[in-house]
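Every protein chain except one is present and positioned as in the full complex.
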Amino acid sequence: MSEALALNLLLFLPVVGGILLLMLPERRPNLVRGLAMVVLLAQLALAAWLYLRFQAGVPGLQFETRLPWIPAWGVHYHIALDGLNLLLVLLTAFLGPIVVAGAFTSITRDVKLFHGMVMFIQFTMLGTFLAQDLFLFYVFWEAMLIPMFLIIGIWGGERRIYATLKFFLYTAFGSILMLAAVIYLAHTVLTADGTPSFAFADLYELGLGVQVQTLLLAAFALSFAIKVPMVPLHTWLPDAHVEAPTAGSVILAGVLLKMGTYGFVKLGFPLFPDAALLATPLIMTLAVISIIYGAGLALVQDDIKKIIAYSSVSHLGYVMLGLVSYNLLGVQGAIIQMVSHGLVAGGLFLMVGMIYERCHSRDLAKYGGLAKLLPAYSVFFMILTLAAIGLPTTSGFTGEFLVLLGAFNGAWPQFEQGVSHPLVLASLAVLGIVLGALYMLRLARRLLFGETRAPVSGLRDLSLREAGILGVLVLAVFYIGLFPNDLLQKTEQAAMEYQERMLAVRDGEIER
Amino acid sequence: MNGLLTLLVLLPLAGFLVNGLLGRRLGPVFVNIVGVGLPLAAFGVAVWAWRILETGGAEPLIETVFTWALIGDHAFEVSFYLDRLSAVMALIVTGVGALIHIYSIGYMKGDESYARYFAYLNLFLFFMLLLVLGRSLLVLFVGWEGVGLASYLLIGFWFQDVDKARAGRKAFITNRVGDAGFLLGMFLIFTAVGTLEMDQINQAFAGGLIPAGIATAVGILLFIGATGKSAQIPLHVWLPDAMAGPTPVSALIHAATMVTAGVYLIARMSGVYLEAPAASTLIAVIGLLTAFLAATIALVQTDIKKVLAYSTISQLGFMFLALGVGAYAVAVFHLFTHAFFKAALFLGAGSVIHALSGEQDIRRMGGLARRIPWTSGTFLVATAAIAGLPPLAGFFSKDEILWFALASGQGGSVWLWLLGSLTAFLTALYMFRLYWLVFLGRSRMAPEVAEHVHESPWPMTSVLVVLALFSVIAGWFALPHYLEGALPAPDLRFAWPILHWALILFAVLIAVAGVFAARHLYGNGGQRAEAIEQRFARIHRLLAGKYFVDEVYDRLLQRPWRWVSDRIFLRLGDRLLLDGSLHGLAALARRGAAGLARVQSGSLHWYAWMTLLGLVAVLIWMWRYV
Partner (left out) sequence: MDDTTLLLALSGLLFVLGLVGVIVRRNLLVMLMFLELMLNGVILSLVVFTQLLGAEAGAVLVFLVFVVAAAEIAIAVPILLLLVRTGHTLDPGAYAGLKG
């Protein structure tokens, strides 16, 4: 089987799976769950195989498929892997089976529809990452809203309508502006060389004026920044997380947020480099504010899910900081941090879901000393907490260390030229590791230590299924923490291309 | 032999994994074999590696294990480096570590989390070995954070007690503040030198390629890291609280090994500090201030472990004083001797607490010397050692520190020496105060406690004897001389042997004076001391309150941060401004729609009128503009 074919199969497997699901009887939920699991495991196997086949150090796209879709508009069905989306595709495929396994006992209503939605969202998320054509990208980007909307809206908590509306309005608002920018871009390509095209590769070559770039970047960036989410566009996230079912939270934190950062590094910055460089101080400031603001908010929450939701704001601040460092270490760190956050926050949300299933409460004040009652649960929770803090040997450390080192290293030449704000911001971001420890250890202390207290008695420790899910996650966390080199090698070429592109523009500006 | 250092590091890790995963099920005998056997084996391997180092003429052994990350031209490698400095450290860590593991068999007997305890202790050893053997700052940092984690877990070992869990968290977070400084220093080094391998960094700085400003900045930033781990002002607040952990843990982590990591770091990076005299001066001043202030606090504490904790802070201050005046090998010498006598003191205190069924308040002790003779005897030896009485270990190392504080060509001065000597006097005073109140005089124990006083089992007393023995002889190894090749030594401002001898004599006199002062004040029931306490009540309150640093931090840092998070970020930012404006927009839309909806009254005639009106308007517009 050729790799390009496998890539298409990877993308469309959830569609096939979804159609098969529809044919199953609603009365047999376990059959539905089993089929979904098999399909997503097959998808993971494909993704892993493609990861292994992916050639490190080769420039450009790999395993491409390019077919005309709407020839009159120059739209192509164009998917491929590169260093930027490789790990995210792997992460998406990795979290798929975990989501299904995690929802095994928590989703009992409309099981078929739920798994259909999971399939749907897998398809759209993978499509967003794989698309190499702006039109295709936009279609997937928008389509992803529908299943997420339904997952929160149907299986969510009490205030789910408010949360879904907020989520939808925020993201849709961003998307509308992006659509306008997409239309403008399509129009520009058409008039420039006669043949219409939406291919990223062609758009990279546009060479627009700075003013136009600024407007377009603003439109794109708003949409991406909402999804990341960056302060001050983040308030939809805690509500969405709190109301979403566990599976929804895992998908949301694990993959969906990364679509925003991926959008920046794949489209926003390289498409409009001049404008991006102009906006860098702003973005960097917002990134550092996100780190600190998120950490502060996480400290004063009593809802466990909100704590983790705000920690996501903080952690994705690191990703943004790494991306705008325009330093190879920082960009590589940002990519690792995306994956790491997906695993760690996903895992933490799963664990909150597990305790919620037992006690039906997410109020931190009602818990205490769980380490006594649930030793296995506590061990996993502690490991994930430490990974969130960024303790060495866990994936969190790899990401944060490289991001901070890259930010500092990238800011130094500017500092020597008398521009000190990037260095100050990078140094401030280092403070984030203290604040991160503050709120995560507060959570661990209140939940796991102290006098034993729980809303219901007779808690049972992790089942084999739960321990298995968490075990797999924790192994991945340690793997990235201890042996990140293999991953870094595969992403290096793309990170380098991104960095060199941005630096070339910046240094060109200095010469002018 | 290749792979030896890797084996050394991995042995305790294996202990952690085996005990952590299986220990609970396999019972205490199995836990003992793994949990104590592997550290002992590690000690054996450390000795072996040391022999190889010596037969190779002290040429550093370098062992590369794997490449952690390769990014662009920068390779971050996990590799180990054994020179005489790290060999000494590794021997202390595994040697004292193994002894304390043995002691723990007796101390922790019957604890329900016996396996977990040994797993954590082995985990600590693993990270500590990473710390001292890492060739790159990155590996050192991994160990650095890792020992912090082990310390966090062990301080909060009895996590059911909220205060203990809280103390663990405090230790971790205070350390993290230091770590932020450490990270920044590391980044600056990486930016300036392009590598994190410590031998190459030292060479680069020693080669004079790096601007002095950067050297100073690096020096200060790394020192911030060291103040966190080694409990120096202003980050010393966690160590006294860390005494919430089991006593062997206090001995191993919070006295003998982990807290000396900062000293090791600065000694290891001596190449940087030679180029950064300003940073060195800062270290000397902070170190001495810490030594002095901690000693004054130790004078009035009433918890046996707290006294020892402040004594540890004070002794670490002495080490930093030595580092600050460029006497790196002397600092390591004091680290070496301190590891033995302080471990002996803590384990002795553990034995006392064990004998008194958990009592830690020295006001309710007294007269224990005859009841628990082994503990008392070893405690006396260690006390004399720390007080600096010749020919015990502390005498040699402390005397060297004071000598260099005066005579070093790198910032030695009379003032440093004077305050240092005063602190040495205080050390003798508070340590013998402790000894008198605990072991001599009349018993002040509660009767039901007094009845059950018993000497500890042999795993505990035998370890005490070994440590006491080393407290006697550790000073006889000429460690500064041994480390000459590995660490730079300062020039002397004046090399008059007579002055040196005079100072030694003076130091002995001071120590003896301290002992007699303690006897005078606490010898007959402590009435004289009480009289002084009452006379200087305000000063006593200040000291007993530890200068209220915790309270100041709480007011100035913790509460404001919570306040900002809660009021500014959450209420003003998220709720009022962001969600508020969003809800405002939503309300505006709803209200506007409600207004417009009124036009749709349901009356067909009204609609028809509207049509007519529109028609007329269109006509007028057309007539006017078209």
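Letters A and B mark the chains as written, and numbering starts fresh at 1 in each.
In this section, a contact is a pair of C-beta atoms (placed from the backbone, for glycine too) under 8 Å apart; a residue touches a chain by one contact, two chains touch by 3 or more.
Given the structure is predicted, the values throughout are model-derived calculations rather than measurements.
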Omitted chain - touching chains that are shown: B
Any idea which of B:Ser357, B:Gln558 or B:Thr611 touches the chain not displayed? B:Thr611
Against the hidden chain, chain B presents residues 600-605, 608-609, 611-612, 615
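Operating definition for what follows: only the chains that are shown with their structure count from here on.
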For chain A and chain B, what's the span in angstrom between their mean Cα positions? 37
Given the complex with chain B, which residues does chain A contribute to the contact? 166, 232, 234-235, 293, 296-297, 299-300, 328-329, 332, 369, 371-372, 386, 391-393, 397-398, 401-402, 404-405, 408-409, 412, 426-427, 430-431, 433-434, 437-438, 441-442, 445, 448-452, 482-485, 488-489, 492, 496
So in the complex, which bits of chain B are touching chain A? 66-72, 74, 141-142, 145-146, 149, 156, 159-162, 165-166, 169, 172-173, 176-177, 179-180, 183-184, 186-188, 190-191, 561-562, 564-566, 569-570, 573-574, 577-579, 582
